[in-house]
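With one protein chain removed, the remaining protein chains of the complex are shown where they sit.
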Amino acid sequence: MIIYVATIVVIAVIITSLIAVFSKKLLSSIIAMGLVSLGVSGLFFFLQAPDVAITEAAIGAGLSTAIFVIALKRVKKGETKDEE
Amino acid sequence: MMQEFLQNWIYFIASLSLVGVGLYIVLTKENIFRIIVGLNIIESGTNLFMVAIAWHPNAVMPIYTATNHLMVNGKVVTADPLPQSLVLTAIVIGLGTTALALAIGIKIFEKYGTLDVRKIKEAEK
Partner (left out) sequence: MRSDTPELFKKIFALSAVAILIVGFFLAFIEMPKGWSVNVNGRVSRLYILKNVRTATKLLDSGSFFAKGMKPLRTDVAYTPIEFKKTANLEDGAANVVTSIVVDYRGFDTLGEVTVLFLAVSGVMMLLFGKPRKEKKKKTEPSLIMYVGTRIAFSIIFLFGIYIFVHGHLTPGGGFPGGTVIASGILGLFLGKRGYNPNHAGLKSFEALSGIAFVIIGLIGLFSVNSFLANFLPTGIVGNLYSAGFVALIYIAIGMKVGAELAAMVDTMITDTEEEWS
């Protein structure tokens, strides 16, 4: 039965990654990337890999997103100028 | 039938989609930070693929507990621990390389005043 839950998570991950592609603001793209990491860490748990899941949740969804936002703060003018 | 199809394919479909989406971002976007976002998504997809080939539908976690026996009657019943350990280190390396790429991006912005790769190329001329 857990495979159906995993399927729902997979669909959510794919939709979130599409948001990362098509969002206009860079910040929302970065947040979508963090959500993709969070969903992938849930998939790691369904794949019986709790070590990898806890690492991905701490690094991919937590610290990586924070570092992106910090770097974005340092180039604040670049964000508004370069939007497509 | 449906369940068997999902068990065989759904994780590979997910990893392939993530790699495809990340490749699309890397090929079409012009902002350097967006390209790094795409690389991170590709990395997530690759890690998912490597863990998914270690899994089988009746697997248990590769951790001993009082109720979790890794071998039953001489046969292994866990997920494969080797790709999991490789992915565990690959995630940490991914954070380091992402931070290095972001630092290079910040330096590029301080020099050229923009993050657009086309404008940087024009400024180079």
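Observations, loosely collected:
Each chain gets a letter, A and B, in the order it is written, and its residues are counted from 1.
Criterion: a residue touches a chain if its C-beta (ideal position, glycine included) is under 8 Å from a C-beta of that chain, and two chains touch if they have at least 3 such contacts.
Every value quoted in this text rests on a predicted model; they were computed, and no experiment measured them.
The chain not shown here touches chain B at positions 7-8, 12, 16, 19-20, 23-24, 27-28, 54, 56-59, 61-66, 69-71, 74-82, 84-85, 88-89, 91-93, 95-97, 99-100, 102-104, 106-107, 110, 118, 121-122.
In the full complex, chain A touches the hidden chain at residues 49-51, 53-55, 58-59, 62-63, 66-67, 70-71, 74.
In this section, only the chains that are shown with their structure count from here on.
Between chain A and chain B the centroid-to-centroid distance comes to 11 Å (mean Cα coordinates, whole Å).
The part of chain B that touches chain A in the complex is made up of residues 3, 6-7, 10-11, 13-14, 17-18, 21-22, 24-25, 29-31, 33-34, 36-37, 40-41, 44, 47-48, 51-52, 54-55, 57, 59-63, 78-79, 84-85, 87-88, 91-92, 94-95, 98-99, 102-103, 105-106, 109, 113-116, 119.
For chain A in complex with chain B, the residues that touch the partner chain are 3-4, 6-7, 10, 13-14, 17-18, 20-21, 26, 29-30, 33, 36-37, 40, 43-44, 47-52, 55-56, 59-60, 63-64, 67-68, 71-72, 74-75, 77-79, 81-84.
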